[in-house]
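Note that one protein chain of the assembly has been removed; the remaining protein chains are unaltered in position.
Let's look at chain A:
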Amino acid sequence: MPFKLSTAPYLHQANSVAEMMRQVLYALIPGIAMYVWFFGWGIVIHILLTSMTALSCEATLLWLRDRPLRPFLTDNSALVTAWLLGSALPPFAPWWLSVLGTAFALIFAKHLYGGLGYNPFNPAIVGYAMLLISFPSEMMKWPHLASLSGHYPSIVESMSIIFTGQPLGGITLDALSSATPLNTMKTQLNKFHTVTEIKQNPIFSYYGAKGWEWIGSTFFLGGVWLIYKRVITWHIPVAVVGSLFLIASLFFTIDSDRYPSPFFHLFGGGSVMIGAFFIATDPVSAATSNTGKLIYGIGIGILIYIIRTWGGYPDGVAFSVLLMNIAAPLIDYYTQPRVFGH
């Protein structure tokens, strides 16, 4: 009886792409729950929208590109893109923003480059950046923190706003909206207020911004869990957070009235933690060697600071990641590890 022939190795560890992506989804859940706690159900509705859009785009494009549907639809990578994008949108953003951003991410940033594994940019970030550039006012409209305004948007109300643009009970959308802490800080600084004056506003807390510091910390915990599960290595997140912290400390020490504290940079919004642990670590678009990852992460940290402090946007995470995505192949080229015995 002939035996089956195949080539070594005959062992394989259990981890698969689908499994890794599933771990990322799990790690996002606590942070998302925290969002719901502070801002109501909008984010969940948006994540449902982005997920459905992502899966249908993925399926359509695989079909168009004549690729097998099953392995790619079940690899969970489209869902990761969807969830990341959904978590970055304002909870009351109109429904088409979600759909448009996700479709753009999947079609242009992923499949036109060849699908999973071939995209030079993180699709979620491309989708987000496109929305930010094209629809700035929709993207900046964040609701008040429920605990501050005393108004907690229900599922029905959230749906009404997202799908019709009309809040219930005669309130106007503008009345529900406010600027994010990062945004407030930036505009006020531009009006030559000092950091101490600006921080009188109740949206700020002692070291970050109310609510946001909890959201950021929860995403941070999710990220630590990913490191523990070996889905990502520590290099990129530590480099991003560390370099941002250091450079912010430097300027804060020089002039604490002009430059907000390093903790405000880390916890004034949720974006740094999501960016450092979930987006910059996207293996496909990041640098790969350990030294390369450190350089890549440090680059992101510094760019975030530069864009936030001297650039035109209150938050710089998305553009920083995109810029460093461009640099990743170059970093990889110059950080080839020394081969054993050479």
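The rule we apply is simple: contacts are C-beta pairs under 8 Å (C-beta built on N, C-alpha and C of every residue); 3 or more make two chains touch, one makes a residue touch a chain; residues count from 1.
Convention: contacts and distances are computed from a predicted model.
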In UniProt, the chain not displayed here, chosen among "Protein translocase subunit SecD", "Sugar ABC transporter permease", "(Fe-S)-binding protein" or "Ion-translocating oxidoreductase complex subunit C", goes by "Ion-translocating oxidoreductase complex subunit C"
Given A:L116, A:I274 or A:I331, the correct residue touching the omitted chain is A:L116
Checked against the full complex, the residue among A:A124, A:V284 or A:M324 that touches the missing chain is A:V284
The missing chain sits against chain A at residues 1-13, 15-17, 19-20, 68, 71-72, 75, 77, 115-118, 233, 283-284, 286, 288-290, 332, 336-342
